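One chain of protein is taken out of this complex; the other chains stay put.
Right, subunit A next:
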Amino acid sequence: MIKPKLLAVSAIALLAVAMSGCASTTPSSTEGAGADRTIADCTVTMIPKSTDNPYFAAVHTGFIQASEELGGKLEYVGPAAGEVTAQIQRIQSAGQQKSCAIGIAALDATAVAPSLDAAAKTGTKIVAWDGDVAQGSRGIFVNMATAQALGESQFEILADAMDDTGEWAIISSQSTADSKNLWIDAMNEMAKDPKYSGMELVKTTFGDDDSKKSYDLAVSLIRAYPELKGIMAPTPVALEAAVKAVNDLGVQDQIVVTGLGNPGNDAELLTSGQVPAYVLWSPVDLGYLTYYATAAYIEGKITGAEGETFDAGRLGEKTIGANGEIIMGDPVVYTKDNVEAAIEKDFEATN
């Protein structure tokens, strides 16, 4: 009677030893992984907000250009639709595959943090780009421009087109998109200037980057606020949807639409005069810079401390600012005059 019990106990003991053995070997191997490696020997996992988005496809082009220059294996994986749970799964599998670095455009700054922390514990370097994550959960953040500059440049176009007076409303993407919320804060801050005292923000809405939802929001805003003169759409899906709604309801002479546009898709909005101007940056450059920054971070050339510099290939030398943030440059305002030239250079998507 005792024998089976004994067997079981010894089996459990053996298992425990085996498991503790695993546990003790893992950290030592990650210590090696944590030490500086060269980018050429590395796998770098880049996770966009959505792979089904032409903007991110253009960022991908930048990743490829940089990885061809620097070497390293690029893994570009992400959710087809913008789902944060799918992003978390990609982070977990990248952690298991021992990627040297994970670069992420976070859909939700806090939701992805725990899984990034877990990956970081095994020696994976964490880089945020496009959309930041909770600060303790990443080393560096590659930002296309300061939130303030992005918010203000979009607001300026709108205010200009509205002659600084009248009601305006916002149709953003997800309410959890931190970067967009910061732009909106910057717009609100700028609107406090006495110059814009004639302008009134009537409502801020979130279309989740869904064309139907954004369209429906635009229609209800136009109906609910008959005096509405401007729609601010700081995301291309909402921009396109708002333009369509304004056209469908025949109020294009009354309401101006602007915000963030993607010249790769929306050049005609400018050339046809439906939108006076919109703002973006070069997504190809963003991918290129992010890959260079990630490589420098992997190789230990930068640690995320303020004032460190690194070489970013054709973009020259870049400096790390406060909180590990790298600013790519100033936002670009696209109009019918400069959009065609920009398309080829900055928005060529690699599928």
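Methods note: a residue touches a chain if its C-beta (ideal position, glycine included) is under 8 Å from a C-beta of that chain, and two chains touch if they have at least 3 such contacts; residues count from 1.
Simple rule for what comes next: contacts and distances are computed from a predicted model.
Visitor: Out of "Phosphoribosylformylglycinamidine synthase subunit PurL", "Cell division protein FtsX", "Autoinducer 2 import system permease protein LsrC" or "Acetyl-CoA acetyltransferase", what name does the UniProt record list for the absent chain?
Guide: When "Phosphoribosylformylglycinamidine synthase subunit PurL", "Cell division protein FtsX", "Autoinducer 2 import system permease protein LsrC" or "Acetyl-CoA acetyltransferase" are compared with UniProt, the left-out chain turns out to be "Autoinducer 2 import system permease protein LsrC".
Visitor: With respect to the chain omitted from the figure, which of A:73, A:98 or A:244 is a touching residue?
Guide: For the chain that is not drawn, the touching residue is A:244.
Visitor: Which one touches the absent chain: A:51, A:154 or A:294?
Guide: Selected residue, touching the omitted chain: A:51.
Visitor: Among A:183, A:215, A:278 or A:291, choose the residue that contacts the chain missing from this document, as touch is defined above.
Guide: A:215
Visitor: Given that one chain is not shown, which residue among A:137, A:205 or A:282 touches it?
Guide: For the chain that is not drawn, the touching residue is A:205.
Visitor: Suppose we count only contacts with the excluded chain; which residues of subunit A make the list?
Guide: 50-54, 56-57, 80-82, 175, 203, 205-206, 210-212, 215-217, 219-220, 223-224, 226, 237, 240-241, 243-244, 248, 265-266, 268-269, 272, 349, 351
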